[in-house]
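What follows is a single structure, written as structure tokens, with notes after it.
Every protein chain but one is kept in place in this view of the complex.
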Amino acid sequence: MADAKPTTFTLSCPVPRVADDRIVLAHGGGGRLTHQLIEKIFLPAFANAALEERHDGAVLPIPGLRAGSRLAFTTDSFVVRPLIFPGGNIGDLAVNGTVNDLAMCGARPLYLSAGFILEEGLEMETLRTVVSSMREAAAKAGVKLVTGDTKVVDKGKGDGIFINTSGIGVIESGLANSFERAGLQPRHQEQKETGALALEERPAISPSAVQPGDAVLVSGDLGRHGIAILSVREGLEFESPILSDTASLWPAVEALLNAGIEIHCLRDLTRGGLATTLNEIAGDRDVCIKLEEALIPVDEVVQGACEILGLDPLYVANEGRFAAILPEAQAAAALDVLKKVDVSRDSVRVGKVEAAPGRTVVLHSRIGGNRVVDMLSGEQLPRIC
Amino acid sequence: MKFLSEYRDQKAAEQLADAIGKKTTRPWTIMEVCGGQTHTIVKSGLEDLLPREITLVHGPGCPVCVTPIELIDKAVSIAQRPEVIFCSFGDMLRVPGSRKSLFDVKAEGADVRIVYSPLDALKLAKTNRDRQVVFFAVGFETTAPANAMAAWQADHDGVENFSLLVSHVLVPPAMEALLSSDHCVVQGFLAAGHVCTVMGFEEYLPIAEKYKVPIVVTGFEPLDILEGILMAVTQLEEGRQEVENQYSRAVRREGNRPAQERISEVFEVSPRQWRGLGEIPASGFQLRGRFQKYDANLRFPFSGEPGRESPECIAGLILQGIKKPHECPAFAVKCTPENPLGAPMVSSEGACAAYYHYGRRQTHDVHAELPSPASR
Partner (left out) sequence: MCLAVPGRLIEIIDEGDVAFRRGKVDFGGIRKEVNLAYTPEAEVGKYVLVHVGFAISVIDEAEAQRVFQYLRELGALKEELGEVPQ
């Protein structure tokens, strides 16, 4: 009897329970309970003029938008398991992840949307925690959450919470957009005495700008997010716990832009870690990226966790780290700027771009040999973000 | 990390490589037995530091790789039973069977779980009394003490819903089989350091003497392997054929006696099929005496269709060091970690996996294009 599948219809009680402690299907129905959820949980957290309109869509002013400006638009979904981990939860990732995708385009992040898919039976307390984290992360990142959606799926058909966030940002005038760049040579003016290019002259920040001779920097030590997640899944005990590095990277990018540093490419190092990101770039541009193992920053405890779990830190996910590829002549100045910003205070140079062998990332090992750093095969760590 | 990081020191590595270079006057072929050593070599680009006269060949030291295909098929068939929770080390999941791998049946709904220790599997049996928990006990002698303990504790605690599918293989018989083959090109061995931590190295003395090969018990860090090579080359140059212990911080001549005693209590030596190499007498372990009740082979009858290997997989030649992975026509073309034709491409200790991940390709040997450190 217990295993009998429902046949033609399912009975449900017509009187909605005032379900305070858990999500029920009716929360996704669009009726009273949905309304309650929005009014009690989402609106108070993200209070802003656009949301308060309670309209189907948000109509928004774009500060800084003028002739020559460009919009950046991105979307990302978050299915991390466990929902809550040392250093954060799925809410932090959902905000910072999308903020960072905008930042990697050189765009000032402005607005986010959030779509929630909740599983029947989810504890309301968990939802509150996640939403509260999103509010804090959004405030810190300087973004407003202006529109959203909620659906509820049957118990067993979801995993607590799935979140999709889309984001809009503005790229100040002068940086050509990716459509314009395709097929065009970058416009460089003669470098002035400072060596820095003015805003109007800089080419777009995108992998297509990467060239042999460029320097490769990373904004901090690797592997914290992945290990924080695994520490829960594997029940690892730490003397002092490793926390996820989830954070907004915009302050670091903004500092680089304001200092007039010419940047060729910015990429955050999420799934698949530094190795995957650099492989994508090397593949796209048919270049060789050469890394110095001795220079790659990994915290001792993170390294230890990787040893025990048989992981390579180069492939472990980060949620608050990025790689910057820029002209060699700008590397020192860029590091100076980055180190003054909290989220990138441990920035360091890790390698350089060369012409050959193409489509390859090579590591010069600590003991002086060379090896290729390949693309990740299969899923090393599922549901990491 | 202490007793790990120091053995990755660049200066020390250069000094050892320099010493090897000075010692070497003629070509020598040395085999490192254990897959873990193969991975360190390829991952650190260690061969770049060696003089051209030294050729390293990779041995059959990958228990995942040598597990017979019939046993994979049996594991898959057991895992598909609804009452079974099938536990295994992560490596075994993607090893191809005749038709499916454990990973395939897991995706189809079988309860297959990755564990890090056989005691984890035993714990699952205790907390899931209504299920049959089966642990895929694969490994060299290194893992035998752990598996023996799992069986012993199960017996001690009266756990009945637990069993082991055993695929233990022993190193010395494999080395002998290799050495007695006509194709053998190996002149010196780096023996598996962790196997010897458990078993000691006395059983290698008759091998060194009979086949006239130096055998150096070696660790797994770059400095260990470089020192092991130095010791082997020194013996070869001086015409000695002894057993030496490089990994003396962990290995004693007699090995770990309590571990050996527990192994003898639970297991007995038996003939074993080695995937790619054929049957080698007295080269495996099977459960004995009162522990036979935990033998999954006996508990789960199996129709036993003969296994079907991919005709293109040359794992046997790879495991004997006769061919290198990038010399296989299917390597990185038809055979990749996502679609492996054989075991060495999926195991974390497999030579093909090491070559694939660290950049050796067949048509495009990237490694060959890399600038090597200034030659000596």
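Just so it is clear, A and B label the chains in written order, and each chain counts residues from 1 on its own.
The definition used in the following text is that a residue touches a chain if its C-beta (ideal position, glycine included) is under 8 Å from a C-beta of that chain, and two chains touch if they have at least 3 such contacts.
Because the structure is a prediction, the values reported are computed rather than measured.
Chemist: Of the listed residues B:61, B:96, B:188 or B:276, which contacts the missing chain in the full complex?
Modeler: B:61
Chemist: Using the touch definition up top, pick the residue from B:44, B:143, B:163 or B:187 that touches the left-out chain.
Modeler: B:143
Chemist: So which of B:192, B:215 or B:330 would be touching the chain we can't see?
Modeler: B:192
Chemist: Could you pull out which residues of chain B are in touch with the chain that's been left out?
Modeler: These residues of chain B touch the chain that is not shown: 1-4, 6-7, 11-12, 14-16, 18-19, 34-36, 61-64, 89, 91, 116-120, 138-140, 142-143, 145-146, 149, 152-153, 156, 192-195, 197-198, 220, 223-224, 227, 248-252, 256, 258-259, 262, 347-349.
Chemist: List every residue of chain A that touches the chain not included in the displayed model.
Modeler: 236-240, 300-301, 303-305, 307-308, 310
What we mean here is this: only the chains that are shown with their structure count from here on.
Chemist: What whole-number Å value describes the gap between the mean CA coordinates of chain A and chain B?
Modeler: 39
Chemist: Taking the touch rule as given, give the residues of chain A at its contact with chain B in the complex, in rising order.
Modeler: 234, 294, 300, 303-304, 307, 310, 356-357, 360, 362-374, 377-378
Chemist: Given the complex with chain A, which residues does chain B contribute to the contact?
Modeler: 1, 4, 8-10, 13-14, 17, 42-49, 90, 94, 116, 222, 336-338, 348, 356-360, 366-367, 369-373
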